[in-house]
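All protein chains but one are shown at their positions in the complex.
Chain IDs A, B and C follow the sequence of writing; residue 1 opens each chain.
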Amino acid sequence: MTARIGVVTFPGTLDDRDTQRAVTLAGAEAVPLWHRDKDVGQVDAVVLPGGFSYGDYLRAGAISRFSPVMATVIEQAHAGMPVLGICNGFQVLCEAHLLPGAMLRNTGLHFVCRDQKLRVETSATAWTADYAAGEEISIPLKNIDGRYTADERTLDELEAEGRVVFRYLADGEAAEGYGNPNGSLRDIAGISNAAGNVVGLMPHPEHAVEPLIGTGRTDGLAFFTSVIKKLVSA
Amino acid sequence: MARVVVDVMLKPEILDPQGQAVQRALPRLGFAGISDVRQGKRFELEVEGPVDDAALARIREMAETFLANTVIEDFDVKVES
Amino acid sequence: MARVVVDVMLKPEILDPQGQAVQRALPRLGFAGISDVRQGKRFELEVEGPVDDAALARIREMAETFLANTVIEDFDVKVES
Partner (left out) sequence: MSLDTVKHAAETPDAAQPWKELGLKEDEYERIREILDRRPTGAELAMYSVMWSEHCSYKSSKVHLKQFGEKAPQTDALLVGIGENAGVVDVGQGYAVTFKIESHNHPSYIEPYQGAATGVGGIVRDILAMGARPVAVMDPLRFGAADHPDTKRVLPGVVAGVGGYGNCLGLPNIGGEVVFDPCYQGNPLVNALCVGVMKHEDIHLAKASGAGNKVILYGARTGGDGIGGVSVLASETFDATGPSRRPAVQVGDPFQEKLLIECTLKLFAEKLVTGIQDLGGAGLSCATSELASAGSGGMRVELDTVPLRDATLSPEEILMSESQERMCAIVEPDKVDRFLEICEKWDVIATVIGEVTEGTRLEIFWHGEQIVDVPPRSVAHEGPTYHRPYARPDWQDALQADSADKLARPADGDELRAQVLRVVSSPNQASKAWVTDQYDRFVQGNTVLAQPEDSGVVRIDPGTNLGVALATDGNGRFAKLDPYTGAQLALAEAYRNVAATGAKPLAVSDCLNFGSPEDPAVMWQFAEATRGLADGCLALGTPVTGGNVSLYNQTGDAAIHPTPVVAVLGVIDDVTRRTPMAFAEQGQLLLLLGDTRPEFGGSAWSQVVHDHLGGLPPVVDLERERLLAEILISGSRDGMIDAAHDLSDGGLVQAVTESCLRGGHGARLVVPDGLDAFTFLFSESAGRAVVAVPRSEELRFTDMCGARGLPVARIGVVDGDAVEVQGEFAIPLAELRAGYEGTIPGLLA
C-alpha cells in the first residue's frame, strides 16, 4: 500500500507545497487538507507545515488551533495517528495542547534563517525511526518565535521520558550552524508526546530533501521515510 | 457600547527579552531610574450591549482560552469607564 | 518602588491587522457581540524613587520618543496604584 499523508493548509501557511513535495519524494501520497474541512478523509498521518498561519497575529498558532481540521487532528492524534508539526505547525500543536509548553519570541528578537545543526535524541518516535539516537543532522531553521519554554517540572518530565526528540547543538562555530538560535530552554528544538506519535520541531526537514536545493543536504528526508515505513508495516 | 480592556503579560518567571531590550536601551537614551521593564499586550474590545456579569464572565473565558496562553501568560480584564 | 504603565495603541485610522485577526476569529470560537478589537502594547515600568511630576514628564518623553512610534501610534501613561 502507499501511505497517504495529509498536509494541512491554514490561511497563511507557507511550506505546504514543499511539504507535499517532500512526502512525495519519500514515496508516499501527499493529500492536501484545508483548514475549514473537519473531514480529513482517509489519511494515515498528518503534517502541519510551517508558515505564518493567520499572520502569527495574537500568538503563533493561536488562531489556527481552533480551526475545524484541528478538531479532527486532535482527536486522531489521541487515537495514535502520527502527526508532525514543523515550525508554525509545532506552535499549533503546543497551542492545541497536544504537546506541552509554548513558544516565545527569540531572545535575539530577530527572525533567524540559517542552516542549523541538531542532534536527534531518540529514534523512538513515529517520525525519527530512520535516524540513530545521537545522530547529528543539519537542516534549515527560520523563525522569529522559536524559543521553546515550559516550566521546570514539564522539562524534567520530558527529559525523563525521553521526549526531547531534537536538541540544538550549542557548542561550535556559529558560521557552521552550531548554537542555540533562539534561547530555547535546554536547547530543545523538538519534542514528542508520551506515545511518540506526535512530534513537533522548529527547524524544517522538508527544506532538506533534495541535494541541489537550499543547503544542498538531504538530512530531512528520514522524517518522512520513518513514518512511511511505520505506516506500511502497520 | 462599552469598552473592555484585556491586558496580557508574560508570567513573572518567564524571560521577557522584549522588555529587557527596552530596559537596556533606556540609559543610552538618557533615561535613568527604571529598574525593570516588561512588555505585554493590550486588547481593547468594543462590546455590544450591556457589560454585565455574564458578559464579563464570557470575556474572561475568551481571555483564558484565546487571548492569553496561560502556560506562559497572565491576564487581567477591566471595564473601561 | 512604583509601577508606571505605558499603553501604546495604533492610531484609530491606522490599519490594525492583529486586532482584525482576533476579531474575525471570535465568532468562530463562539464569542459573539464584540464589534471591534484593537491590539496594542503594554509596558510596565518599575520606577525607582518617587513618581512625581518630573518623573512622569520624563516617562512621557520616553514614551513619545521611544516606546511609541508617534507616526502611527498614540500612547497613554498611568501610575499604577
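Here, a residue touches a chain if its C-beta (ideal position, glycine included) is under 8 Å from a C-beta of that chain, and two chains touch if they have at least 3 such contacts.
Since this is a predicted model, take the numbers as computed values, not measurements.
> Based on the whole complex, identify which of A:M1, A:A79, A:A160 or A:L212 touches the chain you can't see.
A:L212
> Touching the left-out chain: which of A:M1, A:A79, A:A160 or A:A175?
Selected residue, touching the omitted chain: A:A175.
> Considering the complete complex, identify which of A:G6, A:P140 or A:G190 is in touch with the unshown chain.
The single option touching the absent chain is A:P140.
> Need a quick check: the contact residues on chain A for the chain that isn't drawn.
So the residues of chain A touching the missing chain come out as 11-12, 14-15, 17-18, 21-22, 36, 51-52, 54-57, 110-114, 140, 142, 144, 175, 204, 206-207, 210, 212-215.
> For chain C, which residues reach the chain that was dropped from this view?
Considering the whole complex, chain C reaches the absent chain at 10-11, 13-17, 20-21, 24, 69, 71-72.
Everything that follows uses one rule, which is that only the chains that are shown with their structure count from here on.
> Per the centroid of Cα atoms for each chain, what is the distance between chain B and chain C, given in Å?
Between these chains, centre-to-centre, one finds 9 Å.
> Please work out the Cα centroid separation of chain A and chain B, and write it as a whole number of Å.
Those two chain centres are 30 Å apart.
> Could you say which residues in chain A touch two or more other chains, in rising order?
58, 66
> By the touch rule stated above, which residues of chain C touch at least two different other chains?
22, 25, 29, 39
> Which residues of chain C touch chain A in the complex?
17-18, 21-22, 25, 28-29, 39
> Hey, which residues of chain B end up touching chain A in the complex?
Contacts found on chain B: 10, 14-15, 17-18, 21, 66-67, 69, 71-72.
> Give the list of chain C residues in touch with chain B in this complex.
1, 7-9, 19, 22, 25-26, 29, 31, 33-49, 55, 58, 62, 65-67
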